[in-house]
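Missing here is one protein chain; the remaining ones are kept as they sit in the complex.
Moving on to subunit A:
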């Protein structure tokens, strides 16, 4: 891309991640240095997309690309204003990249196994510019779609094998055909952008990095189904996503791309954003529709399914952001191309949000069927601080924790369900040996209990009782029979809850019980937390044999409870210690118990 550049370019990540790490200061330092040295160069924003919306590696911010005329870009990571003079002198003027500061091999590796299709525009184009979008295949998908009959469009989507990316994995084409077949002229199309899963943020990146791509996908869907009105339900916690999308919608109206006669293609579509108001349950489709109608977001029993009786009683089709984004690409390159990627049961690529105790956190787009091991170790560089891998939590509060034995599982819908988790929206939270699995189960249950809408009793009361049991266990007050009771309740709640939230809420408990039962037992029988994570069960002592006398614990302790001198064993003052676990987390040698 640098081949045609005539001027030296410095591109700096200035999204939330970049700004939080001090991108503004770095940009100012570059400008100042160039003025001082008399170099003509442009200091620009590489991506203003928030956080990992850009290339998915904002954990290493501030990332800076230096593009010299006629050369490929060189990427630096962890750039600080102090490094700028050296980079300018040696690299820009001396044409010799500062080897020590260049983003290491991991950066190439991070990108090597990925196949960035949905993300191909994110971070590459200016998300707010319609011209940029048009220059990158923009709206060619919808133009192709309107040359076909709506039924043929649906067939094309069916043929591609696309399954809903919101988590359930229902074939998208089939879903569309249900709504298309429903009688009535007035139908609604809804894009579910209520990404509430803690640990998932790919929808946000698409909304912020490629809003026109989403609009195009929705236009294709609306044309196929025969909807004239579309809503995008975005959670209010994503102000930038709402702003970008609103801007894109406004531009589309101004240019006649949306409205009475879309692009002159002979169909009508109006689109409106509906901002959510902070309720996880609104990701469930019946609750989401209630919320759009202005009620409390309570789910209702199905059937009737939304395709028959949805928003304001009319046939409605709901898809997730990533699903619509996929649709555009199916029409750019054809269903055959799309179905050539991925596995037998899951076609195309899937975006994962990797977080937790992994070296390079971020957004990763890989073909379905890549194994969990490849994603965690090859793409994301393995476990932080060289600790031992314990589990990966897939699928958010509705998913499950997979142990090391399951690392060879492929990331597609069917393999993950077989292993006891689910794809969900694609959040993968990596945990190491310092994470207590009982605590994680408690954490998720606490979340789903708080977010339950309270309409049905299994979910409202059942989850509360399960949470109380787990809290008791993590406080060292577990009793014989607790685990059996937990299991019984979990199955009953799954069977009898009204909507997806309740039906899946016990999953984290069940999967941790399946793979990490010994940890529960240690809490109950020995009153001990094997991962040293449950505060009431901790002692905080330095293990003499393991301590390398490095003083890390001393440096991180916020209350000066650690006594340490160079070359000496550290000692923890129990009087002062507030059991904040800072030292335990910081120690690289597992020398604190």
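Just so it is clear, a contact is a pair of C-beta atoms (placed from the backbone, for glycine too) under 8 Å apart; a residue touches a chain by one contact, two chains touch by 3 or more; residues count from 1.
Assume contacts and distances are computed from a predicted model.
One chain of this complex is left out of the view, and of "Fe-S-binding domain-containing protein", "Maltose permease", "Sulfate adenylyltransferase subunit 2" or "NADH dehydrogenase subunit E", the protein name its UniProt record gives is "NADH dehydrogenase subunit E".
Considering the full assembly, A:199 is the residue among A:97, A:150, A:173 or A:199 that touches the omitted chain. Touching the chain that is not shown, out of A:141, A:213, A:356 or A:369: A:356 (per the contact rule at the top).
Residue in contact with the omitted chain (choice from A:277, A:457 or A:485): A:277. Seen from subunit A, the chain kept out of the figure touches residues 16-17, 19-21, 50-52, 56, 58-59, 195-201, 204, 236-239, 274-280, 291-297, 312, 353, 355-357, 361-363, 393, 396, 427, 429, 431, 435, 440, 443-444, 447, 451, 453, 556, 558, 580-582, 585.
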